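Down below is the structure, laid out as structure tokens.
Every protein chain but one is kept in place in this view of the complex.
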Amino acid sequence: MSTDELLHLKDVKKYFGLRGAPWRKAGAVKAVDGVNFVVRRGETVGLVGESGSGKSTLARVATRLLDPTAGTVEIGGQDVTRVRGRKLRPVRRKIQMVFQDPQASLNPRQSVGTILTTPFRAQGIRPTRAQLVELLRQVGLSEEHLERYPHEFSGGQRQRIGIARALAVKPDLLVCDEPVSALDVSVQAQVLNLLADLRDDLGLSYVLVAHDLAVVRQVANRLAVMYLGTIVEEGPAAEVYSAPAHPYTRALLSAVPVPEPGAKRDRIVLTGDVPTPIDPPSGCPFRTRCYKAEDVCATVRPVLEPVAGGEHRVACYFPESPADLSSPPLSERTP
Amino acid sequence: MPDQTANNQGATHYNGSPRPVLEVADLHVTFKTEGGLVPAVSGIDFSVAPGKTLAIVGESGSGKSVSSAAVMGLLPPNAEVTGEVLLDGRELIGLSSEELRRIRGNDIALVFQDALSALNPYYSVGWQVAEAYRLHHDVSKKEALKRAVRMLDLVGIPSAEQRAKAYPHEFSGGMRQRVVIAMALVNDPKVLIADEPTTALDVTVQAQIMRLLEDVQAEFGTALVLISHDLGVVAEVADDVLVMYAGRAAERGSVKDLFHRAAHPYSLGLLGAMPRVDLPPRPRLATIPGSPPSPGSITTGCPFQPRCAYAHLVGERCITERPELTPRPGEGYHEAACHLGRRPEVML
Partner (left out) sequence: MPDLLWFVLRRLFATVLVMLALSLAVYLIFYALPADPARLACGKPCTPDRLEQARHFMQLDQSVIQQYLAFLKGIFAGRTFGEGAAAVQCNAPCFGYSFPLARPVTTLIVDRLPVTLSIAIGAAVLWLLLGVTLGVGAALKRGKLFDRLAVGFALIGIATPSFLLGLLAILVFGFWLNMVPVNGYVPLTESPVDWAWHLITPWLVLATIQAAAYIRLTRAQMLEEMNLDHITTARAKGAGERRVVAVHGLRGVLVPIVTIFGLDLGALLGGAILTEKVFSMQGLGELLISAVGQLDVAVVVGVTLFSAFLVILANLVVDVVHGVLDPRVGHA
């Protein structure tokens, strides 16, 4: 129970009930299906995975915006799974969320000043103007922006306002869900640099949810890879990027195009689609697309186990070893 | 006649390479809106030869989609289009709507970014692909459907015959994009314009789709205009690149010119701002300060001037005089619109 653990999710599940036509049978989307996840002070954890893998859902459960179906959420060493309403205030002081779409997450009828006042109010505090100006300064805006409205800002500036709002209560941990994916490259770089600066200046920790692996590589020092609601690999970012152990991570990394004309790369082009989270495959969730799948993969879901005894862990019966990675291209191997 | 068009000064292409099938010269698009005139595209030139890929890159609002819609004749009535769009030497601007209709989807086809909204939710995918065929061929519905199934099979839809009866929402994002590509290719177009064809897709699926486009090109010799903001994708598939900024060309050249000898501060800024998955993290990403201007807001001088880190090296000229595209060292026709005579260095 060290206070170094800002966030600890234990075996968290989140299922969504399905509503279809009244005469069709209902099911459940297993958006998050048994995840253990720890963020320690000073860390920036990248959470990557394809669309629908459950990243946003996990982020929302972690920030107590969604109730988990099962499992516990500990924030700052305290079990807050069942904390609700006013009691949630002190929790919100520790963990805040930044959303993807800066346009949609800011109320267009509120001035920036009002937007920034809201989180203080939620804590029962009346902020001074100086406090608000300081927030703006932290995200690279200035006092003159206080009276303006969201539509008067560019996308990147709006995202800065979203970050300033999250910073208002001086949280320890910022959960950012796709903070830059709606932004242009040049603006994206500004926001990524800002996140790095805030980490250095304020000692913030982050969970950075993103589907862009290059963005995550730039800022994360730890990486967790999700597939169909489970974490299939996690570890120090440098290690996972240079020596991915899970076949999915390896395929994912190899598929990211690099701005280097004529670069020859061992690309693993996965066949097929991500299966539906309503009815995930038995055993290893990745086995329907895996180029290494064997019979055993269909039996029991593999659990995260350390690779070479370190922090780096992978959930796979036949993980890649660094030696495999230098072997000839696997490009055309199919399940 | 053919000589005349080949000598068209705007449509530059290199000597020795096959004659371009699509040549666009001095294209201007202005929207008449309640807020006044919006010059979305202010004079761009590009051309693409059979089997080749031209990438158009640039930030949001730089006029990429408007340019492609102008080529297809798909802009709303409040748009005024001038310039030349030559398809196999035939001028498209000013054609009657019926003549244009015959060319659209037949000689030039378009693939959109968001395949879900690009498909009609109420009709089966087979029907939609077949419709595209029937619009340009006098065949029975049955024959058209047969052709559609063949196309769906070609783009890698498993058990195409049955899946043709399914509706768009029953497909995954990647499969939908395959359907849209099948629909675009069903009439063997000479030119395929793909507007951010993989932006909405996951990287693993993006890799599948880009490979599919490459295969199609190799097989049918289709000329591809790829609109993208992802420099990674561009580096992998493009032969030539046009960098757009605020409705104008900032730089153009071969893909190697762009990535190895970028001559415009904006191109360089884009490259520096891009995080890389294949390299260890940099202490800081290079950034371009500010954000892209809205169309028409910069009327004199270089449109990039307010954000340019090199403007002070040039001085007044950047504010007073608009830079024209001028030749730069490189393979063939590398050009950049910048007063800075030499190559800019990376600055952080």
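For reference, chains read A and B in written order, and residue numbers begin at 1 within each chain.
As a working rule, a contact is a pair of C-beta atoms (placed from the backbone, for glycine too) under 8 Å apart; a residue touches a chain by one contact, two chains touch by 3 or more.
Quick caveat, the model's predicted, so the values are computed rather than measured.
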item	value
Residue touching the undisplayed chain, where the options are B:E131, B:D202 or B:E335	B:E131
Of B:A118, B:L271, B:A286 or B:C302, the residue in touch with the unshown chain	B:A118
Contact with the hidden chain (one of B:R104, B:R163 or B:H229)	B:R104
Interface residues of chain B (partner: the chain not displayed)	72, 74, 97-98, 101-106, 109-110, 112, 114, 117-123, 131-132, 135-136, 167, 169-170, 180, 183
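FYI, only the chains that are shown with their structure count from here on.
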item	value
Distance from chain B to chain A - Cα centre to Cα centre, in angstrom	32
Complex contacts: residues of chain B adjacent to chain A	59-60, 172-175, 202-208, 210-211, 229-236, 255-256, 259-260, 269-278, 280-282, 284-289, 291-292
Complex contacts: residues of chain A adjacent to chain B	50-51, 154-157, 184-190, 192-193, 196, 211-215, 217-219, 238, 241, 251-253, 255-263, 267, 269-271, 273-274
